[in-house]
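Quick notes on the structure that follows.
In this view, the complex is presented without one of its protein chains, the others remaining in place.
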Amino acid sequence: MTVGGLSVGIETAPARRGKRLSPMVYLLVAVGALLVLSAVRALSGATDLTSAGTVQAALTAAVPLAMAALAGLWAERAGVVNIGLEGMMVLGTFGAGYAGYQWGPWAGVVFGLFLGIIGGLLHAVATVTFGVDHIISGVAINLLAPGAALFLSKLYFADAPGGGQKQSPRIEDAAKVTLPGFSDLMGTIEGKRWFFVSDLAGVLRGLTTEISLLTLLAVVLIVATGWVLWRTPFGLRLRSCGESPSAAESLGVNVLKYKYLAVTASGAFAGLGGAFLAVSSGQYRDGQTGGRGFIGLAAMIFGNWRPGGLATGAGLFGYTDAMALRGSNAVHALLLLLGIALVVVAVIQYRSGHNVLSGVAAAIGVLFGWWYFASSEVPPELVGAAPYVVTLLVLGLASQRLRPPKFVGEPYRKGHAV
Amino acid sequence: MSPEPPAGGAPAPAVQLSAITKRFPGVVANSDVNITVRAGTVHALVGENGAGKSTLMKILYGMQQPDEGTIAIDGAPVAFSSPADAIRAGIGMVHQHFMLADNLTVLENVVLGSEPRKGVGLDFAAARAKITEISTAYGLGVDPDRLVDDLGVGERQRVEILKVLYRGARTLILDEPTAVLVPQEVDELFGNLRDLKAEGLTILFISHKLDEVLSVADDITVIRRGTTVASVSPEGVTARKLAELMVGSALPVPELRESTVTDATVLSVEGLTVLSADGRTVLDNVSFTIHAGEVLGIAGVEGNGQAELVEALMGIRSCSAGRITLSGQDITRATTRHRREAGIGYIPEDRHRQGLLLEAPLWENRILGHQTSAPNVRGPLLDRKGAKRDTERIVDEYDVRTPGIGVNASALSGGNQQKLIVGREMSGSPVLLIASHPTRGVDVGAQAAIWEHIRRARAEQLAVLLISADLDELIGMSDTLSVILRGRLVADHDPAAVTPEQLGSAMTGAGRED
């Protein structure tokens, strides 16, 4: 995995392409994961692990991450690294705050998206037109955007009713929907505390109760992205700019145009992520994004530059986020889950012949297990670090399975790619 | 200058370039170029490296715009501002360096830019059907659903041709199509070209391999120093005459004089085996010896382990088994630094990737690879004066054409860059020179100079490992020849007796029965 820079340490051989797994396999993996979860739940007594409330909170937390990850996907598929996601999200939160408190949540979403587009255009101008290093441009945007947002919030929110220098007035939340009947039924089953069955019911209830329209929109966007990028001529051209800009150019594809479109779309998604964050937490606050742009990037890498994968990643990180909110009993159980996951990784790596890696994974896994059994709680200050630690573990222990676009991070100049 | 079109109702020329001129900052790439390509023929454009063939083709394909002159397709004047325009006018190009995205499928690569649609989506079924149809019609044997990453060189070239046909091209430009092929594959390609011609297609064929040109072309245009100097028909010309037209004088011939081979073993390789990162064997039990004053040539189709062999010898890639001994010292596990200090000089295959810091001045490039030895360093400190003085010496002795040693390496021509590298690698009295395609992409002047430097060093007891795709160079410059196939050394030949055809069979494995 590379984002420009040095390629040292990256194995030169192409990653072995696993065959595309069938939906059946995914289902089995999901059922297996839920089984483990149920077991840990039963063992630890942390009912929050699979409660509907947790799943709901996880979804809410996951949506901005998924949008940030989608933003990363759009840019990187066209060959542009975008670590300016964080800054573009900040613009999105401000935009949502500004329009949201005046004209309602959907106006906020639109305005957040619009400001994100401006951030994306800035990145496109720097990287595509002027060939600036993608990382550097991203860092610059991350410096600029929060300053601009703070400047504007002072200007527009300080005197607004209920606002302040660093926060907007309240934004009304988007409407929420529940699957009638089904949700209650699941609630009844969840209450029975049956092994696995109640857990499943809890998860299903979480997925069907009080779901924000924003969440539904996010799901639509993820699916739509997959379709657009992989099933349309537009998507093929866009991806070809990330895989081989010279080939694209030689076939008359306007690489600059597609890179611009991709990075602009990336800004739009990041702005959307920021807007979702602000709307779902009821207002814009300075520093609200708290590194979510980076976690989104991590989710995209975790998901191997694919929509389904990044959704899984965002869900996972959203889940840890939700756990952190649920108090330390659930978090404590998370230690054991992490330990088990690492042991699974160890087994997989051992079977594909990576003995050292397997050993390291197993050792860290055992360490987490030991931590679980030797303590009764996790210090609350450390809980927030979970997504970051998990990302490092994924990158460190499973990165050989990743397959990023071939020309991501490379500068491109028209007529010079040949 | 151009051949007269056949009289009476003959079709307009498929392509006519008139008085094309193209300038770049500080240089003129093409001036007053005139070419007429008759429809339904194979037209060859010949010229040495750097003569301006590629620029001309980029102009014809819309990737560059001419400063002066006109292009006419089927008699109608056109102006291309991008390849898309050229494609629309029925021109297709098969690039020398394949323009394929490895992570995409054959289908995706082929349809890119002119996709069949169903609504807003891509019509995969229609694309698959059309590709299969073309593939069958021309006997290309391409499977649309394979990943390009999994294809070999010949297959990739056929995908490139298919890409062009898919777009309905009537005129195909092939830029040095045989550079990466072995003789047998070249024959296959020429068979394909004749089929295409029979279908009424026009082919513009760029090459500097004169025997190939004479065997396949109907007309030949010669380009030298950016301008067209002659248009001839293959019947009325010999290879020697063509060569003289190409370079303006006789071509240099690679050859060694009397043998200087001694008994002193410099490099001995035993059972060298190298695995790729995913566990495939890319070099399999390779053994050979090079003596002082001997040039060992390695022939082979690219991608059969040559790059891995060189990198293993340089310590850039680690080997899983075997022993490498340099002047009696075991260097199997030594670092690249150590090997260089022990006296290995290295002319890499790709000078821009491995041989130079393009954005650093020449004198800093002098230090590169020799940053632990005089005159470049004193202890841990750089000796800037010493390095600069020695760079002046190399520029002088090796005839590197440059206004000074402070200019960046990127400003020099390929030939001068290569001469600088040769000069650098020959300094510090090396005992072994690993020369990988030492004259690739350089002009004939530099080519002759580099051969002469290798000959001279050989006379001074240097051992040389020569890897090249140019069979004439290999046969002419080697004392001993080995053929590499799928990571194994499969045959040894006496360069004095072997012909390029025999080498070619050995390179493809066809000659293994003998």
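Read from first to last, the chains carry the letters A and B; within each, the first residue is number 1.
The definition used in the following text is that a residue touches a chain if its C-beta (ideal position, glycine included) is under 8 Å from a C-beta of that chain, and two chains touch if they have at least 3 such contacts.
One rule holds in what follows: contacts and distances are computed from a predicted model.
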Check your understanding: Of the candidate names "Carrier domain-containing protein", "ATP-binding cassette domain-containing protein", "Deoxyribose-phosphate aldolase" or "ABC transporter permease", which one corresponds to the UniProt protein name of the undepicted chain?
Key -> "ABC transporter permease"
Revision key, fill the gap. Considering the complete complex, of B:132, B:336, B:461 or B:502, the missing chain is touched by B:336
Revision key, fill the gap. In the whole complex, of B:217, B:356, B:432 or B:449, the residue touching the missing chain would be B:356
**Study point:** Of B:12, B:84, B:214 or B:316, the one touching the omitted chain in the full complex
**Key:** B:316
Review point. Which listed residue, A:50, A:93 or A:137, touches the chain dropped from view?
Key: A:137
Study note, to complete from the structure: Per the whole complex, from A:298, A:314, A:334 or A:364 the residue touching the absent chain is A:298
Practice item. Go through subunit B and note every residue touching the omitted chain. Key: 24-29, 49-52, 54-55, 58, 64, 225-226, 314, 316, 335-341, 346, 348, 352-361, 364, 367-372, 377, 380-382, 384, 401-403, 406-408, 410-414, 441
Check your understanding: Mind pulling the subunit A residues that touch the left-out chain?
Key -> 1-11, 83, 122, 125-126, 130-133, 135-137, 139-148, 150-151, 154-155, 291, 294, 297-298, 301, 379, 381-385, 388-389, 391-392, 395-397, 399, 415-416
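Here is the rule we go by: only the chains that are shown with their structure count from here on.
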Review point. Mind pulling up the subunit B residues that touch subunit A in the complex?
Key: 58, 61, 63-64, 82-85, 87, 93, 95, 97, 99-104, 108-109, 111-115, 117, 120-122, 147, 149, 163, 276-279
**Study point:** Touching residues on subunit A, where the partner in the complex is subunit B
**Key:** 11-14, 16-17, 227, 231-237, 239-240, 243-244, 246-254, 353, 403, 405-406, 415, 418
